[in-house]
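Below: one structure, written as C-alpha cells.
Of the protein chains in this complex, one is absent; all others appear in place.
Coming up: subunit A.
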Amino acid sequence: MDGGLINPGRQEAERTAGARIEPGRSYGFFTDTTLCIGCKACEVACKEWNGLPADGDMRLSGHSYDNTGALGAETWRHVGFVERLDDRPGEMKPFQSNWIMFSDVCKHCDPAPCLEACPTGALFRTEFDTVVVQQDICNGCAYCVPACPFGVVEISKADGKAHKCTLCHDRMKGGMEPACAKACPTDSIQFGALEDLIPRAHERVEQLQEMGQDRAYLYGAPGTPGATHGIEKLNAFFLLTERPEVHGLPSEPVRPAPRAQPSLIAGLGTLAGLAAAALVFGLGGRR
C-alpha cells in the first residue's frame, strides 16, 4: 500500500535517515542539544527548501551568535545560542561546553493548541501525525497565534495567512526526510518515526549520563517536562542539559482548551443573575 506516496519503492529517507515514511505512522524530530554546533545549516536548508525570505534587516542582535531571533511566519528553524561563561566560571561539563546551542522548531504538539483553536480547519493533523496550515483555507483570523504555548505560529505580513513548520510535508510525501534534518551535519536533528526516535532518545540520555553529563533530560517525549497538562507529547522533542526556560521554553506547557468550561459557567451565570434581577425588579411596566 503506497498511501498516495509519490515514490513507493526505496525511499531517499531510508538512505539518509534510516526511516521509511508511511502514512498512518507518527513522525517527528529528536533534536539533541549536546550535538548542536550552531552551524545554522538547518535554518538555511529550511529557508531554501520552503522558499522563505531572509529575516529582518541583517543587523546584529548582540545575543551571542543568534541574529535570527525567534521562530515566526518566515523562520521555521531557529538556532539559539546561550553562553554560560559568567555564571559557571572555570567549570566545563563534559558533552556540552559552556556554549549551548539549540535548534528550535514547531513542536507539532499532540494535541495541538493551534489546531484546536483554528475555526476554519486550515490547521489539520496530517497522515504523518504532524500539524500543518492549509494555505488555501486560512483566513488570517490569527487565533492560532495566542493559542500556541511556544510562540511559534505567526501571521505573515506578506499574505495575511498563518505560517509555520510543516515538517516538510511535501518532502515526506515524496519519501524524503525534512530539509533541516537532512542538512544537519552532526545529527543533532534526527528525523524518524516516533516509535524509533523516543527509545533512541532515552538511550542517548543514559549514554550521556554514563559519560558524566548528569544534567541531560528529554523535553517533550511522553512523561517528560514539555509534555504536561493535557499535552501528551511533542512530536518534535528535545534533549536538553539546561532548564527549558534558558532556551525560552515553558517548563510545563498547558493545553488551553479546558479553560472554556469555567469561563462559560461564570460568564453565563453572571448574565443569568443580572437577567433574573431585571425580571424580579421589573423593566418598567406600561410607561
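Assorted remarks:
We adopt the following convention: a residue touches a chain if its C-beta (ideal position, glycine included) is under 8 Å from a C-beta of that chain, and two chains touch if they have at least 3 such contacts; residues count from 1.
As a working rule, contacts and distances are computed from a predicted model.
Matching "Cytochrome c oxidase subunit 1", "Polysulfide reductase NrfD", "Biotin transporter" or "NitT/TauT family transport system ATP-binding protein" against the UniProt entry of the left-out chain gives the name "Polysulfide reductase NrfD".
If you put the missing chain back, the residues of subunit A touching it would be 61, 63-64, 66, 69-70, 72, 80, 82, 113, 116-122, 137-143, 145-155, 159-161, 215, 217-218, 222-225, 227-232, 241-254, 256-260, 262-275, 277-279, 281-287.
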